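Note that one protein chain of the assembly has been removed; the remaining protein chains are unaltered in position.
Order as written gives the chain letters A and B; numbering starts at 1 within each chain.
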Amino acid sequence: MSDKQDLVLEVNGKNYAVRVEPRRTLVDALNDECGLTGTNAGCEHGVCGACTVLVDGEPVRACLMFAVQARGRRIRTIEGLARGDTLHPLQRAFMAHHALQCGYCTPGFLMLAAGVLERDPNVSDEELLQVVSSNLCRCTGYGNIVAAIRAAAAEMRAK
Amino acid sequence: MKPARFTYHAPVTEDDAVAVLSQVAAHDGRVLAGGQSLVPAMALRVALPAHLVDINGVADFGVLAVEGSEWAVGACVRHAAFHRPVPDGPLGRLLSAVVRHIASYPVRTRGTFCGSLAHADPASEWCLVAATLDATLIANSVRGRRAIAARDYFRGWMATALAPDELLAQARLPLLPADTRCGFYEFSRRAGDFALVMALAVYRIVDGVIADPRVGVGAVEDYPRRMRAAEAALAGRAPAPDAFRAAAEAAAQALDPADTRPETAAYKRDLARTAVRRALEAAR
Partner (left out) sequence: MNAEPPRGTNPPRDPTADSRFIGRSVPRLEDLPLVTGRGRYAAGISFPHQLHMRVVRSAHAHGTIVAIDASTALALPGCVAVWTAADVAAVPPIDFRATRVKGLEPYRQPVLARERVRYVGEPVALVFAEDAYLAEDAADLVAVEVKALPPVVAADQEPGVFMPGQGTEPTVIRKNYGNVDAAFRAAHAVVELDLALGRHSGVPLETRGAIARHDAARDVIELYGASKRPHQNRDLIAAMLGRSPATVHLYESHVGGGFGVRGELYPEDVLVCLAALRLGRPVKWIEDRREHLMACNHSREQRHRVRAAVDAGGRILAIDDRFFHDQGAYVRTTGARVMDGTAGMIPGPYRVPAYRVAAHFRLTNKTPAGTYRAPGRFESTFVCERLLDAVAARLGIDRVEVRKRNFIPRTDMPYERPLEVMETGLVLDSGDYAGLLEKALARFGWDATRADVERRRATGEAVGLGLACFVEKSGQGPVDGVRVTVDGTGAVEVVTGVASMGQGVETVIAQICADALGVDYRRVRVVHGRTDRIEYGFGAFGSRITVMTGSATHAAALKVRAKALELAAADMLEATPEDLDIVDGRIVRRNRADAPSVTLAQIAKALTPGAAIAKGREPGLTAEGWFENDHMACPYGVHMAVVKVDRETGGVKIERYLVAFDIGRAVNPMLVEGQIAGGMAQGLGGALFEEFAYDENGTPQSVTFADYLMPGALEVPAVEFLLSEDAPSPLNPLGLKGAGESGITAVGAAVASAIDDAIGMPGAVTRLPVTPQRLKDILNRAR
């Protein structure tokens, strides 16, 4: 008895036709049905933020959303952060500032920061620190992540 | 940590939502709004709803407006709506001061004000606000709408007056007089964690003394409530440290902590004393 639904997910500007049960989370649908394995699940209960993606431009925990809820929404994942071969300022900043070690939390931080900064790069340093406190990292101790995001924000403000 | 199976419903009008809920409530049906509390519970399989009624598509639930002397917050209004002070005046300032304590930014883009009230976690900031300000909660079901006063709404640990087939359609907060001062204090282990204690203090100053005091404490008992003894210790007194200390002490004595282990109950009382005093000191 399968209650799978047919669904089209728009991810990074591309349409993916998938067939999933309503209980299938967005993070699992992205990884398995869409084959986009860049979004990582760290806890599956909404605390660590590793699975953060953008839904209609807003950072969202993909483990707390069901794929069926994303019907008709614009989803953007880490695979869609760069424009072709041109890296996003955040990606370049993370590499320049050694803001990643194992990389598991990195897509979540990048999408979180991209969502916040693309909406308004004039975010204060203090507010950026609050934003970074949304997600967990176990490798870096956060200092370099904060530095990288601040540097990218400065670059994005200058444009 | 995958949720168990459920049948998914996505009504697009309030009437549809209420109708579907009435059909599925008896079969373990739950409302899905922000999902920031419900979905983790489902992932841990401590919540096993057989039906989910997703109300995110109901446009009417997005209402956020002044209605008479009240601020109406529809069922799907996100926490993030309060990042900027709305409405103008002390209520809006209070809500935006409180919201930054709720979880984290991405949780606030999805989680809803009314969802917190329906979930009724004792450490929910909005539950404290609703209890302290004597909000009115509007429930809707096939039997029609009814208004529930906040003091009648919280019934126990994560238990409310909502019937299983009732949906919390709206919360209505009283608009506060322009000269109202509000102070909020919360203590948690880490930024964004569930509070170990929280306090909300609201009062006006008339002829140099405190008038219309409201003091609420949350995260200590099964649900947040107004501390009448603390309010009595403030009424008619100058807003000064001795009055604040007296109110804090009265609150600490009046509380009956949910965690009954002696050392934890004592700690919670200590925290409450501190929280009430600091909320009063912070009131602007």
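Couple of notes before you dig in:
Basically, contacts are C-beta pairs under 8 Å (C-beta built on N, C-alpha and C of every residue); 3 or more make two chains touch, one makes a residue touch a chain.
Predicted model, so just to flag it, every value in this text is computed and none were measured.
Taking every chain of the complex into account, the absent chain touches A, B. From the set B:49, B:192, B:216 or B:257, the residue in touch with the chain omitted from the display is B:192, counting the whole complex. The missing chain, though absent from the display, is touched by one residue of B:26, B:44 or B:65; that residue is B:44. Touch with the chain that is not drawn comes from one residue among A:98, A:119 or A:157, which is A:98.
The chain not displayed touches chain B at residues 1-2, 4-5, 40, 44-45, 187, 189-194, 196, 263-264, 267, 270-271, 274. Mapped onto chain A, the footprint of the missing chain covers residues 21, 23-24, 28, 31-32, 36-45, 47-48, 50, 77-79, 81-82, 87, 91, 94-96, 98, 100-107, 110, 129-130, 132-133, 135-146.
The definition used in the following text is that only the chains that are shown with their structure count from here on.
One finds 29 Å separating the Cα centroids of chain A and chain B.
Listed in rising order, the residues of chain A touching chain B in the complex are 3, 5, 21-23, 25, 28, 44-46, 49, 52, 58-61, 63-66, 68-69, 112, 116, 130-131, 133-135.
Residues 1-8, 10, 35-36, 39-40, 42-44, 52, 54, 56, 80, 100, 104-107, 109-110, 191-192 of chain B are the ones that touch chain A when the two sit in their complex.
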